[in-house]
Structures are given as structure tokens and as C-alpha cells.
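Just one protein chain is left out here, and the rest sit where they should.
Per-chain numbering from 1; labels A, B and C assigned in written order.
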């Protein structure tokens, strides 16, 4: 049976909000996200760069930290109020979930924890605000990314991850399952009223597959690709432009200088009414991944960013990527 | 002082959801909304046509009813559950607000009421669902409107309207006020996490100024205008294409065969975090209405749809539209 | 009767190629064309700035010259070879048309002349070439104008101007005429295989109404308008965005700091085959000017750039702009 949303969750999550990555060449990564992607640099220190989308009033949605290894450090969510941080702390304590209060610059009360499949998460209830830049049209660069929207995490146990997060109030908008069963291969879950804030897909995990920013329209995607080409990052597009079946987004995926992956996409549909059922896609249906065109590269299927100190576990379900070779006529 | 949001509202409103209009030639109006705007006809009866946007799973977001006069009948909002309808009923009873439970086809429990400035409202907690059409790309017509997003109501007392609705849990994202004071000329209020579900602007009211559907991008707006021209409705564009200062939308306004007004616009920015303050625009700042280009026509400024049986009241504040004549060089 | 193209012209004109303007604040004008329009600065001297569109290999298509008055200096056309310059010289000598060979930096053999309605023209057969910038997507600014396309000149005698230029080999693609007659109000003439290189419209002249650059698509037009708004030039859009009936272009018109007018537009249709007849628009048909939306401002109708030393002559035909007041509800 499909997991059910807990409509009286222990604390109130409101949206996907910020991600932190360790990068091996801080200046190269800053240049990539500013000049090839088009994010705004809010602040730089010796060891970190804080960036945001053009419409964001929150201080940062992407934090690059200087590191010796390229890792996904934290996947961040917002909760509604400071009281929700305290409620989360209580809940994790009673549930026996590892967690820790931390001080993070520019953020309000912040709580870090590890979810049951090993994803390194962070909750905060507020951030310092800065002016939205969405009307500084003369400063738009590349895809003109507007805001952080969601994350995709590769996990060895989609069912366990989904049970946990729906228990915290997330709703499932779409999912893939083995034909004829409810064996979950991927789940798209949301709290902010559109298709997803957090996605889990089956694979060797835990790893962060990508984080995603919205762009204004399809031409912004194409311009982002053109700019990537012009700046020497044309080969770092590892999927797209294309149209997902699931969520209906037009998408483009790029790899940063450390091979962290960012998705640019046009915004998805509204998912608010309680009578809306999650949309099911059989895992045998290739249109779930893409409505038309060439499938993703193998890089897209098999590469993702690890979290520090986490051992990777082979997936419970055996994945088979789309028949790329058939498409390409390689046999 | 600005009104404050009631964060423990008596019942939970979730979004702008459906509007009903009486129209004098039902077939002509259906053809307009289907062929010139691009809405999907879900259902037709002898006396009504039910339409929706391409991505909408709810049965209808626009109801056209055959009538002898062209009127705005009802402005509809969704509440979360059936229990919220009952809670609303109790609240209105205790607050002395006129209200009535009604049966509406394809809708769950439905409650009608009149807000303090005379707007005819309707709440419902659910609707029959139908398949989303957002991937039926071969059926896209004109602007390819995706979903109903918000309403703008002209009122003689913006302060009273705003007090009422923020008391029901709406948050203000932006507002216009007399320079140097908090005297309100217009308020943009939301419940669904972006800039507005319900807008009140100062003028002879109550009248429905427009209801608005999102379109995928700016080219869809231009294509809608081109299609309107090709279908003989080119003169019924009474504003735009242009860019609002408030809310940042690219917009196009059209008048239907009864002169009801529909806005097509590209979607606005996210407004979820509680630390985000409402954005203030001095009424003297012309950029609040438009960042560039020609101002609205006088038709846009002075014409709107009346509610049946409501007497119009002159506004408390004396409005002066932008200096159109100066722009046009007419003096 | 309509004038006829001379298919054995005395010399071969190939395209609209470059325009020179005198401007009163050279730095302000350069900043405008580079940062608000998006042209590329090829070269600057103390007294002149040379600019071009992103795809242009020719050294310049716009020359700004420091001056005490704002004037349209020269409207430039290309001829095929140096021999065509010599042939032109001979032709003008035998036809009694004022002309002069001049040295112009970065240009091959160059011949200036005054056409019968007083337009200051310049022919050249070659220019120094520079790399095309059309794939430097990371340097695209504002509307990303690709190339100079055409000119519109206001003249007191459209018939005389048209006779002259069709005698030099231009073909008419579209025209406006008094209903029921061939009395010409405006003529769109081309040599390069699309709808126009040179347009004459009836009015007090000679004056240069505008010069036009192509942009890649409609979103580039909207982005140009947004950038103009962001840079403080939002009020300098004196028409559009809109769709012309004649030529079918999506257009946007902006005024530079000296009130010279530039059009940005999406490219028009092919006009090559000899069996294609010119398309006629009755002057009473408002769709010739615009297929939908608000008409042009009076600034657009009545203001244009004068040529140095030319006396203005009242038009032979009495023009009436579209019924703007009716549209705006001003009476």
C-alpha cells in the first residue's frame, strides 16, 4: 500500500530552501554558478560563497564551501517558525533520530539531522533577507534562475525514505512503481503546493542526484545551454533539453566543475487540493522519464554526489535505465 | 498601521479556485474562452458552460451562466476540508455575516457569503476531478492558460476589505499607499504561497475588475494577442502586453463578449517565508503599475463587472490614473 | 498606376547596411545602444562610436558622431562591387542628382547623394570585416539585436520617392493607398529578399522615422523592454510591443537619449519570387498598422529625426492617425 501523508505532522515544513556543497576550487565553482548558471552572489567569505536565485529574498539558497573533497553537505528545508525547530528537536529525540542544533551564519535557529536512508538534512526557520533581484533585468545572466525549488536524492530504499517524509507531512504528487504492484521506484513529494520539494529515486545511495532552480521559460533553458556552450561547459550538459513525463517540467541538467549536478527547469503544476490523487507511472513506461527525444546519458543515470561519511548501499530494486543503446542504434 | 495576518484563522482557505459570470450569449462566450483564450470546456448544459485551465484537475475554474445581464456572480475560494466549511459557517454566524449553504454541481459542500465591501464570495472544499490536460500539447490553443490564479476586486474601502481578509488568514505581499502614510490604495493578498489570490484596489465598488489565468511564458502572451487579432478580438485587448511593477507579472488583459475582463499573465514570485515583509509602493510611483511602455487604456481603469443587486459606492480615496494624456502628447 | 521595378537597374543595391546619427552626448548614446539595446561596440574614437549587431561581420551598422545637434546624417546601402559605385556615380551624373565621393573609415569606395525627396543617402561596396559575435551568447545583452535590417523615412511625396527607388531596382512588397485608388501613403521596398530595406511613409519630411534591427524572437523584445525599464528608459518606448499588419513583424520602438528612434523586431517573411504581387492595404484599414492592442503614441506618429540642412515640406496627402482617443475612451 502507498504510504499516507500525516496531516498532523510534529512540525511544519514549508519548502525546499538551501543546499550546501563542498567544492575543491571555490573560485571556479563561484564563477560557474554566477556566470554559466546565472545565480546572484549574495556574500563571499574566505571559505564560502553564498548564492541565491534572482527572485529570492532569503540570503542564500546555495552555499559553496571550500573543501578537499567534492561532497553534498546538507539538503535544507524551511520550517514555519522557531517553535517548529523546537518541535522538530523533540520529535527527533523521541524517535531516536540523530540530530544537532548548529549555528549557521545568516540563518535563524538551525537543526541538522540524518534521515533514515542517510540523507544529510538541515532545517531552519528564517534567514536574513536581502532585496529580490527579479526586476534587475539588466543583471540577468544565462538561464536567469529565479529560485531553488526541489532536490532529488538517490536511495537504496525508496519505501523507507517515503514513509519517513510523508510521516512528516509531505504529500506524494507522483510516483513510479513496478507494474501491477505498489513497489516504489521513485516518489515525488511536496509541501509547498506544487509537484515536489523532495524526490527519492532508487539507486546506490544515499547520494544527492541534483538540486533544481526554476527559470522563467523554455527560451531561458536554451539560452542557458548556449551560454554553457560559449563558456566551455557544453559537454557538462548531461541531459536535455527535454520534457519530463513526471512533473511535466522542461529540463536541462548541468554538471559543475566538481561534477555536482544542477537542474534548470520551467515551473511545474499546482498540487494543493486534497482530492488530488498521486499520479502513478509504471516503471515500464518510458514516458515517465521523458515525453520525447533522446534519453539521458549514462553519466546522468549513474553519477551523483555523496554525503560525507556515508557508506553507499546497493539498491533494494534492480534498476535498468532506458534502452539507450537501442535508441542510438548501437546494436 | 497596516492590518496584520491572523495566523490562527477560523478556517483554512487554500487558494483562489473558481469564478462564475452571467453572460448574455452563452455560445459566443464559450467560443471566446475556448478559442481566443484557450480554456478547456469540461462540461456544457443548456444554461451553463464549465471550463478549466490546461493543468487543472478540478472540474471547473470558470462557470459561464446564461443570463439577461452580464454580471460577476461569484468569486470562489477553496478551503482545505469539509470541516473548514462548517467552521466558516460558524464563524460567519457569530460575526453576523450573511451566508448560505448551497448545492453546486460538481462541487463538494459549498458556502456563499458577502464580504464587508459587498463582494459575492463562494467557498468550497472539493470538486469532482478530471484528467489534467497539460501534456495534451496538441490541444493547446492561444495563450494555453494553465490555471486560475487570482482575482482583483474594485472596492470603495480597501482598508475594510483588507482587514476582513487578513483576519481570515490572508497575508499581504505588496500594497500601495499614499506617500508617507499607511492609507491603503491597493492590497495584494495571498494564501497559496505566491504574491496573490485576492487583490483589492480603490474605486467605485464592489466590482470584479478581472480574474487571472497563468500562461507558460511571455511568448504565450504574445501568441494569445496574435490569436485575438486573428479572431477579430484585437480591439478587446485593453492593456498590455506589459510588465507590472507590483508582482512582476508580464500581463495581457482582454475583454470577453460581455466585457468581463480576463488577465493572462506569467506566474509571479514565491511568498512563503514569514520574515518576508510586504513590499510597499507609493501611490505616486508610476512603476508600481508598469515598469515600461504605454499606460493602460481608460477602459481598463474605469470599467469592471458589477455583482447582482449591489449598489456601487464612490471610493473613499480619490483616484487619479497615470498621466495618459501627457504620455500620448494630447496636450 | 503603381510604379514598376526596373529589373535592369544602373547599379546593384544589395541591402540596407549602415546609418549615421549625430548625437549631443556621445558617451550617453554609446551607453544606450550598448547597454539598453545590446549592440556591440566595434570601435571608438574621440568623436565617433561604431557599433554593429551580434551577427554582423561588417565593421559597423550604426555610427554615432559627436555633434551639437541631434540629426540623422546618412542612411546607408550596400552595392555589390566597386564597379557598382562607379556605375552609380555615372548614373547620378547623367540624371543630374547631387552626389559626392567621400573617404569613410573602415569602408570601401563610398558615394553620398541626396534622393529626390531629400533623404541623405550613402552607398558603399565593402567594409572591413570583424568576427561575427552571434555565438558569444554569454555577451548577449537586452534584445540581442542581430543585424540592421531596414529604414523608414517620412516624406512629403511618397509617389516621387517610390518612383525613384523602384527605378534603381527596388521591389515593392506592400503598400498603403487611399481606398479605391493608387494614391500612395506608404511603400515598403526591398532588395535583399524579404519585405523591406527602405520604407517611405507620408508626412512632413524628409525625416528619418526609424532604423530597425532584428532580434531572435518575441521574448527578446520583451526582455529588451524589461531592460529598458530597469535602466530607466521605460518611458522611451513609444510604441509596442505589438504586431504590425504590414510585414507581420512583432515590434518594439525605443527613443535614444537624443530622441532618435530605433525599432527592434522579429524578422519578416521572404519575398523573392517574381510572381508575388505587392500586398495592398487600404489606408482606412487600421489592421495595416497593428493587428491588435493599443495604437502608437502621438510621439511615434509625429516625431522623427531631421537631416542637416533640409527644409521640411508639408505632405501632399493629409494624414490622420488612428482614432486613439476613441480607443482610450477620451471622448
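Keep this in mind: a residue touches a chain if its C-beta (ideal position, glycine included) is under 8 Å from a C-beta of that chain, and two chains touch if they have at least 3 such contacts.
Here the structure is a predicted model, which is why all the values come from computation and not from measurement.
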Sole contact to the chain not displayed, among B:227, B:264 or B:296: B:227
Given A:136, A:222, A:274 or A:312, the one touching the chain that is not displayed: A:222
Hidden partner chain, touching residue among B:4, B:102 or B:136: B:136
Residue touching the undisplayed chain, where the options are C:30, C:52, C:78 or C:261: C:78
From C:20, C:42 or C:126, residue that would touch the chain that is not displayed: C:126
Absent chain, residues of chain C that touch it: 14-15, 55, 57-58, 78, 80-81, 126-127, 129, 132, 134-135, 146-147, 192-193, 216-219, 245, 248, 266-267, 269-270, 272-277, 291
Where the unshown chain meets chain B, residue by residue: 35, 135-140, 142, 217, 219, 223, 226-227, 229-231
Residues from chain A at the interface with the omitted partner, ascending: 217-219, 222, 225-226, 228-230, 233-235, 237, 239-241, 243, 250, 287, 290-294, 297-299, 302, 324-325, 327-330
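Keep in mind that, in the parts below, only the chains that are shown with their structure count from here on.
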Chain-level touch network, classified as line, ring, star, complete or other: complete
Separation of chain A from chain C, taking each centre as the mean of its C-alpha atoms, in whole Å: 49
Approximate Å spacing (C-alpha centroids) for the pair chain A, chain B: 33
For chain B paired with chain C, centre-to-centre distance based on mean C-alpha positions, whole Å: 42
Contacts with 2+ other chains: residues of chain A: 135, 217, 219
